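With one protein chain withheld, the remaining protein chains of the complex are depicted in position.
Per-chain residue numbering starts at 1, and chain names A, B and C are given in the order in which the chains are listed.
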Amino acid sequence: MNDGTVTTARPIASSLLERYRTVRAATEALVATLSAEDCVIQSMPDASPVKWHLGHTSWFFETFVLAPNLPRYTTPDPAYRMLFNSYYNAIGEKHPRPQRGLLSRPSLDDVRAYRAAIDEAMATLLRGSASGPIHALVELGFHHEQQHQELILTDLKHLLSCNPLKPAYAPRPRAARGGRPNALDWVEFDEGVAEIGHAEPGFAFDNETPRHRVYLGRRAIATRPVTNAEYDAFIADDGYRRPELWLSEGWDWVNANHIEGPLYWEPRNGERRAFTLNGVQPVLAAAPVCHVSLFEADAYARWAGARLPTEAEWEIAVDGLPVEGHFAEDAVFEPLPDARPTARLRQMFGDVWEWTQSAYAPYPGFRAAAGALGEYNGKFMCNQYVLRGGSCATPRSHIRASYRNFFPAAARWQFSGFRLARDL
Amino acid sequence: MNDGTVTTARPIASSLLERYRTVRAATEALVATLSAEDCVIQSMPDASPVKWHLGHTSWFFETFVLAPNLPRYTTPDPAYRMLFNSYYNAIGEKHPRPQRGLLSRPSLDDVRAYRAAIDEAMATLLRGSASGPIHALVELGFHHEQQHQELILTDLKHLLSCNPLKPAYAPRPRAARGGRPNALDWVEFDEGVAEIGHAEPGFAFDNETPRHRVYLGRRAIATRPVTNAEYDAFIADDGYRRPELWLSEGWDWVNANHIEGPLYWEPRNGERRAFTLNGVQPVLAAAPVCHVSLFEADAYARWAGARLPTEAEWEIAVDGLPVEGHFAEDAVFEPLPDARPTARLRQMFGDVWEWTQSAYAPYPGFRAAAGALGEYNGKFMCNQYVLRGGSCATPRSHIRASYRNFFPAAARWQFSGFRLARDL
Amino acid sequence: MNDGTVTTARPIASSLLERYRTVRAATEALVATLSAEDCVIQSMPDASPVKWHLGHTSWFFETFVLAPNLPRYTTPDPAYRMLFNSYYNAIGEKHPRPQRGLLSRPSLDDVRAYRAAIDEAMATLLRGSASGPIHALVELGFHHEQQHQELILTDLKHLLSCNPLKPAYAPRPRAARGGRPNALDWVEFDEGVAEIGHAEPGFAFDNETPRHRVYLGRRAIATRPVTNAEYDAFIADDGYRRPELWLSEGWDWVNANHIEGPLYWEPRNGERRAFTLNGVQPVLAAAPVCHVSLFEADAYARWAGARLPTEAEWEIAVDGLPVEGHFAEDAVFEPLPDARPTARLRQMFGDVWEWTQSAYAPYPGFRAAAGALGEYNGKFMCNQYVLRGGSCATPRSHIRASYRNFFPAAARWQFSGFRLARDL
Partner (left out) sequence: MNDGTVTTARPIASSLLERYRTVRAATEALVATLSAEDCVIQSMPDASPVKWHLGHTSWFFETFVLAPNLPRYTTPDPAYRMLFNSYYNAIGEKHPRPQRGLLSRPSLDDVRAYRAAIDEAMATLLRGSASGPIHALVELGFHHEQQHQELILTDLKHLLSCNPLKPAYAPRPRAARGGRPNALDWVEFDEGVAEIGHAEPGFAFDNETPRHRVYLGRRAIATRPVTNAEYDAFIADDGYRRPELWLSEGWDWVNANHIEGPLYWEPRNGERRAFTLNGVQPVLAAAPVCHVSLFEADAYARWAGARLPTEAEWEIAVDGLPVEGHFAEDAVFEPLPDARPTARLRQMFGDVWEWTQSAYAPYPGFRAAAGALGEYNGKFMCNQYVLRGGSCATPRSHIRASYRNFFPAAARWQFSGFRLARDL
């Protein structure tokens, strides 16, 4: 982190503690209505129990901030060092990821007590004269915690979807309405050298750096993401049964897993319905399609005579645009239509993460941080693809133009949609 | 059940309700100290969450007793018919067994409310003039519930063992002490025709019938089960590394799973220690070894120049013996030494289930019950082996001489031990 | 073998050599029309390449007869000791079974040269004054070779069936005709003690001994095996879609593997057709059904209101009957109808192996041979079921009343059929 992450300039200690409390409170608000049972189960190896997220985010502050920096700090429970280690080999032993759901102890109450103890120690630390490097680590902890806020929602959604009772996490708000479909429009971009990557000031993860030049050809970017109605037309046109539309690995994936539509969509029986965090609901025709894999996004694009944008194309397109869209704070927990005219780029941020065609790779000159935090991003740069822009489950303050999210091509349990591009 | 299970003669309704309450209360006592989190997790496909056991045993009374017999009975929740169906195809859809651990809802409180509603309806039914066939079904429900009491303990033990914190279900009682080892002795039996199988009166499962004749040769049966100290000597003599001692499938199992000792034994590091329901504890040298597979029992017997008894040999040996040993009611939850002299057969009941060499098969003339209850036992008569005598996790009133338990040869999470036999 | 196998009394050396040559020539005749390519492929882990069978049977004589008994014997190739060891841990390393199909070298010609070298050494040995124990080993080698003659046919059938060209091993002989269906009749047997197991003189495998008493109830045995026409009626009556007919493990097997009929039967499209060693041919209505698993045999029996016989019932029924039926020497390579009236037991031998309901287990008092040959049978006595009577792929001189074949419940690539029994 010391090397690899660009940090805020001169944060003020008092406000840092305030921000700490805000971030931590946001996590707890998300889980306030959940039972201990909701929080303990792991529904698949890719997902983690909510309780584990609660513990791991505290472990992060403990391991990287408190233990090295707060004099005489002692952990509430030494066993947590292993239990809540996600993937940091440099920290030592880890409880195996697929077995995170086997832990009825520590209880949810124990983990809440652990959070409280960490919060208290952090308050002690942040009230003191913490140095700039410590501030950078705390800032990293904020963004780390926000990533897990999103995962709490997506992992919980997957868990509840496995339950035949199809329980809702929250009632559907009135905001979730159909809206009118907007025509798809395109914005054109010229050929030439451009720059992408994080530019100071402000926080960024190491994988967003260094800022560097790229050469891009002439292209057009769609003004809005592909909608549920459009995606349904792809299905109706036998999109899932035509091998010529698919990457070879995608075609194998479709057939091996009997894929017939986005994750959480129910088989058509009259009106389209899907499982959401608000229970089973009608699919909103004008909202961006989500819970699709890169394979599906790519096949749709081929069907539509277009392609997915690269991450560089996406980042340059978004240059100067405000961070607008539906985020976790809106508490809708599903992407919504954007009713405004689409002559300009809309919904680049929020609503759905947008698959790009870019494999997740180091930027030229990338250097991972020294030590354990160097494992944060760099070691995953293989067989994953970049998504951009955040989703309805992402905290608004977490996202920015240079932000790179990444998942394997077959992953679908994030709020992942896509937008088209084409060569000119 | 109507055909396949021998029933008690003329039970009295009032006492049946009393017995119902006793059985149900015993289940609830077992789980009284557990949290909702302890009760919701499924640690492996073979095991079920405690909450599922609580629901399923109530479902059993609802499905087979209340629904067909109590006028105007309505279920508290129609979804439970599918959620808590274990394996009865004739009842309809079942929630898939490996996904029993994905159900944070209904909550433990919901399931307790379900139990209470069933209890109330059962009280209404049993206070009335219920017929003989209904009594037989209720009696079956008692024994069914007792089977799940044992499974609650064995499934919970497995779950807790997966937790690196190695939590205890209960403190170790003073009764769990080493004891002195008894010499192994043998009791001899003559050749000839004998009878096995359930003889009326009293309850039995359909698989214990009909009583029938068998022909047995001269043989001797060991006076006590093989002990931990003896089994440790087998390990020390490279028992797990000598293929000539093992069944072919057992040898493959040892190597594929890197088996080096009984389930729950820790690698030797000075004193032998093992995970128990009382936490990690020293292994009692003079107690029966348990949590071994049929493969291990068979290999040990070959190493010892002996063999496992058949189930007929076991049942005839136990003829006339009292049901003595350590049972669930003793609340020790692990097998204990029996300090009495071993010139006679000891610990045939309780402490550990004893593997026999008998494949689980229908007795000559066996007929499964008509309808769904015919699925209780008969359809499992393939690729499983019979165990006899009950264990420290079995309710004392559940066991009898003709009782046939059965598990696949590789199963180890029950309290399974063994006793030697040999030809004369 | 020295202990475990009952041997012929005083064979004469010259005739032993003659018999040796007869047995070996029969193997070579079976493969005379095959190409090297036909002989090298392994179509599934359960099957072996023909070339491997040719090598292994020679290895058997080399390892157990020549090496210990022929002075100054040296092997043609020391590598074969490992390459052609099937499962004898006591002999040392083995080439892994699933990788038998990776051996393009030694070539088929090399293996034939190996056979010739073994034959020459065996001739030297058998022309001399070989002792009784050696004769017993040679006799065992004959029967071992005959077992592999049958496996050559069944493994080759499986291989050819995997080829979309559906090539024939041999043209269909005129003998393979429909025949008229015979009515099913029953032969009744009384209750009481009887004896089963091998009685001297004559060769038997160790698993057929010792002869011992059993107690059997009143029962009836069907006069002929279940036919293709009858089995087809079971399918037409939705036999594969009714869980109440199946063992639990069988039902899982049907669904996991999408089983809809016997192995090699093609989906019905007008006339029933199946792949045979004579290519794809019409299914003979009056011939015994074959290539069914124990699960299917058991389900059919339940559908028919009957059950499978035990191996003891089968062996006692066959007492005194001649070994009549279609065998490998008839070169038809599929079961044929028996047109004779069925008031008496027919086709107990030949045509199809008959599944029994008996788990493969040691007879009371069974002792495996000392040393490597003790691995021949005993270590497989777990999770397998006994079949009786031989098939159209079995050499006639290989079979006898006490012969016990054994396979897992799901195995279907042998010529396995079944016959009904019922309690009286």
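We adopt the following convention: contacts are C-beta pairs under 8 Å (C-beta built on N, C-alpha and C of every residue); 3 or more make two chains touch, one makes a residue touch a chain.
Everything quoted here is computed from the prediction, not taken from an experiment.
Peer 1: If you put the missing chain back into the full complex, which of the shown chains would it touch?
Peer 2: Among the chains that are shown, those touched by the missing chain are A, C.
Peer 1: Given that one chain is not shown, which residue among C:15, C:104, C:131 or C:255 touches it?
Peer 2: Per the contact definition at the top, the residue touching the missing chain is C:104.
Peer 1: Taking the entire complex into account, which one of C:164, C:267, C:305 or C:322 touches the absent chain?
Peer 2: Of all options in C:164, C:267, C:305 or C:322, contact with the hidden chain holds for C:164.
Peer 1: Just name the one of C:82, C:123 or C:321 that touches the chain not displayed here.
Peer 2: C:82
Peer 1: In the full complex, which residues of chain A touch the absent chain?
Peer 2: 87, 89-90, 193, 212-217, 243-244, 246-251, 294-295, 298, 307, 357-359, 361-362, 364-365, 374-375, 379-383, 409, 423
Peer 1: Where does chain C touch the missing chain, residue by residue?
Peer 2: Touch set of chain C with respect to the missing chain: 35-41, 43, 79, 82-83, 95, 99, 101-108, 159-160, 162-165, 167.
As a working rule, only the chains that are shown with their structure count from here on.
Peer 1: Return the chains shared as contacts by chain B and chain C, ordered by label.
Peer 2: Output, common partners of chain B and chain C: nil, no chain qualifies.
Peer 1: Name the chain whose C-alpha centroid is most distant from the C-alpha centroid of chain C.
Peer 2: Of all chains, A has its centre farthest from that of chain C.
Peer 1: When the centre of a chain is set as the mean of its C-alpha atoms, what distance in Å lies between chain B and chain C?
Peer 2: Whole-Å distance between the two chain centres: 38.
Peer 1: Can you check how far apart chain A and chain B are, centre to centre, with Cα atoms defining each centre and the answer in Å?
Peer 2: 47
Peer 1: In whole angstrom, how far does the Cα centroid of chain A sit from the Cα centroid of chain C?
Peer 2: About 60 Å separates the centre of chain A from that of chain C.
Peer 1: Give me the residues of chain C that touch two or more other chains.
Peer 2: none
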